[in-house]
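One chain of protein is taken out of this complex; the other chains stay put.
As written, the chains take the letters A and B, and residue 1 is the first residue of each chain.
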Amino acid sequence: MTTALHSRPGRRKNLQEVSLLEGPMLLLRSIRGFRTNQSLIWLATVPLALFGLSIFTFAAKAGPGLGDLTGPQAATFLADNLWLFIATILVIFMNAGFAMVEAGMCRSKNAVNILAKNLFVFALAVTAYWFIGYSLMYGDSIAGGFLYFGGLFFDADPSGAFECAAAGDTGCLVPSVDFLFQAAFAGTAATIVSGLVAERVKFGEFVIFAIVLSGIIYPISGSWQWNGGWLAELGFIDFAGSSIVHSVGGWAGLVGAMLLGPRIGKYVDGKAQAMPGHSMAIATLGALILWIGWYGFNPGSELAMDEYVAFVAVTTTLAAAGGAIAATVLSTLTSGKPDLTMIINGILAGLVSITAGCGNMTFAGSWLAGAVGGVIVVFAVAALDAAEIDDPVGAFSVHGVCGVWGTVVIGLWGVDGMDPGPAGIGLLNGGGLNQFLVQALGAGAYAIWTVVTCWVAWSIIGGLFGGIRVSEEEETQGLDIGEHGMEAYPDFASAK
Amino acid sequence: MTTALHSRPGRRKNLQEVSLLEGPMLLLRSIRGFRTNQSLIWLATVPLALFGLSIFTFAAKAGPGLGDLTGPQAATFLADNLWLFIATILVIFMNAGFAMVEAGMCRSKNAVNILAKNLFVFALAVTAYWFIGYSLMYGDSIAGGFLYFGGLFFDADPSGAFECAAAGDTGCLVPSVDFLFQAAFAGTAATIVSGLVAERVKFGEFVIFAIVLSGIIYPISGSWQWNGGWLAELGFIDFAGSSIVHSVGGWAGLVGAMLLGPRIGKYVDGKAQAMPGHSMAIATLGALILWIGWYGFNPGSELAMDEYVAFVAVTTTLAAAGGAIAATVLSTLTSGKPDLTMIINGILAGLVSITAGCGNMTFAGSWLAGAVGGVIVVFAVAALDAAEIDDPVGAFSVHGVCGVWGTVVIGLWGVDGMDPGPAGIGLLNGGGLNQFLVQALGAGAYAIWTVVTCWVAWSIIGGLFGGIRVSEEEETQGLDIGEHGMEAYPDFASAK
Partner (left out) sequence: MTTALHSRPGRRKNLQEVSLLEGPMLLLRSIRGFRTNQSLIWLATVPLALFGLSIFTFAAKAGPGLGDLTGPQAATFLADNLWLFIATILVIFMNAGFAMVEAGMCRSKNAVNILAKNLFVFALAVTAYWFIGYSLMYGDSIAGGFLYFGGLFFDADPSGAFECAAAGDTGCLVPSVDFLFQAAFAGTAATIVSGLVAERVKFGEFVIFAIVLSGIIYPISGSWQWNGGWLAELGFIDFAGSSIVHSVGGWAGLVGAMLLGPRIGKYVDGKAQAMPGHSMAIATLGALILWIGWYGFNPGSELAMDEYVAFVAVTTTLAAAGGAIAATVLSTLTSGKPDLTMIINGILAGLVSITAGCGNMTFAGSWLAGAVGGVIVVFAVAALDAAEIDDPVGAFSVHGVCGVWGTVVIGLWGVDGMDPGPAGIGLLNGGGLNQFLVQALGAGAYAIWTVVTCWVAWSIIGGLFGGIRVSEEEETQGLDIGEHGMEAYPDFASAK
């Protein structure tokens, strides 16, 4: 759905003549509290620059409209676009889920910081994705399936969608809904990082990283599959983004967590210390909001309204159930009691585990993929602690490890579609080794790309601003006071 | 929409040859913390068994598809399935509503337990309903309108839905969406129980009961009406489940609450002691989530997208408003001040009171049905306390008593449909005694069935595992430590 990106090259050329770095640089500095009169000039300059570019008017459109469609065409066009818009809203709602899960699983002295990160990062991700991300992800190929570009500033002419519908195609989305759906995905990747670097990262530095991730790193690798790039050519399957979204978020955060090091007091004599979250109520609420949001994430990735949408919803639901049950049973077996954080992470693990294969798995296969994800997450949390990598909310175990698992499980017991009767394509159900290798290759490619680029990004940001970690004193006192000058719950007495 | 249940009898026969009890028995034991190497064997056995049954591939399908439908057929097919899917998401979201209402109305020392129950039970309910519940509820009659069965493991072939649409019918749902909608209802029934047995029931025992309720007890009695069983034959009306879902949940919980007895210190010298909930913020949030979720529950029960969906939404809204106003006015009159828990329970009472009749009542009739529900809930709470039956969150008053009220009010001032011009069918608007008696019979049948089967179920579970109630010491300390080894709000100091 990239029609609109090419409609007005003239305006975009003009835009690029303006020094595009000036605004962001000032933004960076202002975020770190650097007071400058230049900022005021910037605030006045931007609107003027935009007026000069006549960015407040549209170009003309032509072509068919809703009234030109036949009955079946109108029915599919309207249902497709309505469904995708609803799916978009559900995915955007996931921001609330992430905010509640992450805040609830951290300590109250850092709650404002985590909430602020989640809230602000979505605003930045949408802006960055509008400015350049969507273009990098869904523009025209400029380097053989590895790099795409379609000009700056996404704009939306619905003509192409009507032409598509009038030609009898399905899944003809207007650019606005396609953009918003994709922008919400970009925001998700950034939000996952937030959990991994929680309770010790500086606010401004995190924010800058999130812009880079959602505006550049994520869109580039996303194009490899979802814009028909080299991985799509190879036959890689990642229906809704176990690798493309979740593992990218997980790897990006893992690099951050490793560069930051563990929180003060987390590991004593090689043993992980419990640092329980401050509100299981909002963490549970967040998990249920995420569960709901996943009905936009996975079934929405069908990018059309048809008989498969609900099918994907069932595979998604059963995987979540399998993950919850397996993680709960396993954590009860190993620790004697069912841990609520493990029920939560089991659900999320199940959901991530089916995200790639939600359109390529039977119901039983889905439940089992989720259940194995639920087992994996319990062991992954323990393994990270053994390696003294501090992941406060278990985000890498859920999104990184299960993101990889969800990708490769298709190569184990995936099927080649959602219609009854598809052939098995996995190692264990008659499909041979090929799909498994492609899935592993894709998962590996996302890991390498993300780890390398994010290492560079975190390092540059840290170098520019004197490190990405708050001071020891600030960390002990809590980031809410240090980074935001406020408390999350000022009316309540602390337990200590 | 049971087509899919019969498509592959061969596979199902094979499945039944495996000892189906082995897995669940191990699950039961493992939930109680019984460590065993057998569990590991089980974890390895299940996937292998499933592979042997080739559960990872589908059978072939045939018949028409979306492209074969005419304009009006495609429009209704897509709108019906999209609407039902959205309704399903809304009903699943009610889990968050129940979790927040129940947790908020209980004490903080039991919050983890309540949250864990709500979260985990939905995973179990979906699994149980997929395994057998849907089949018991929507399978083929095997005992004259009283018992149905359609094989184990629901599976989804959309062919039948397209055949239905191609024949010009409306409400042609693909099996996946129908299954998920119904599974969400099954989960609701189980969640209601959670509130009644809160703050004193053992986690594992409750979980087992919830599986039995959502997988067996609820589906069997649900079929009596919604699969065209004996109650449907009699002309019983319960559009969205005042009796079938809410009163069943209420009765099931009431039996649990009576077997458990009241919480320590609840009744002193025959007087109920206040045990205020720990967070009115999340309780209020939960009420509003439930209100929203009810727009899936009631209008979704139209099982199609048509002009009546919004009509049902209006009756639902007005009943909620009536319930809130009546309960608030009454509780202000009786206690001097408007109690927030009574506003919440008034809203929920109004919603339950219209659930059966939301398609068979005028707007004024709906508001009044809700308002009477709001009055009833205030008295019912007092009556239960007088009987020393401890219902910590008022769940029986809301779901049980108003569930019965919502069922019989159709016999008082119901009308025979949603089109303008339907005849009155109630005692008070010209319909005579017949409908009233049928409604009372149905409400009574659900009460008797649920009380008897649940008494048996709770008793067997209690007998197997040494009672369903936690120790006095654990209850005093809080179930969060005892059952889960964690606290909901470890950072905050307790008030005492």
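Convention: contacts are C-beta pairs under 8 Å (C-beta built on N, C-alpha and C of every residue); 3 or more make two chains touch, one makes a residue touch a chain.
In this text the structure is predicted, and so the values were computed from the model without any measurement.
Within the full complex, the residue among B:137, B:211 or B:320 touching the omitted chain is B:320.
Only one residue from B:176, B:194 or B:362 touches the chain missing from this view: B:362. Taking the whole complex into account, chain A touches the unshown chain at residues 7, 27, 30-31, 33, 35, 39, 43, 46-47, 50-51, 54-61, 65-67, 69-72, 74-75, 78-79, 81-82, 84-86, 88-89, 92-93, 95-96, 99-100, 103-104, 111-112, 115-116, 118-120, 122-124, 126-127, 130, 153-159, 161-162, 174, 176-177, 179-180, 183, 203, 279, 282, 285, 483-494. Residues 70-72, 74-76, 78-79, 82-83, 86, 90, 107-109, 170, 276, 278-282, 284-285, 287-289, 291-292, 295, 299, 305-307, 309-311, 313-314, 317-318, 320-325, 328-329, 332-333, 335-341, 343-344, 347, 361-365, 367-368, 375, 413, 415, 419-424, 426, 428-430, 489, 492-495 of chain B touch the missing chain (whole complex, contact as defined above).
Here is the rule we go by: only the chains that are shown with their structure count from here on.
Inter-chain spacing, taken between the CA centroids of chain A and chain B, is 33 Å.
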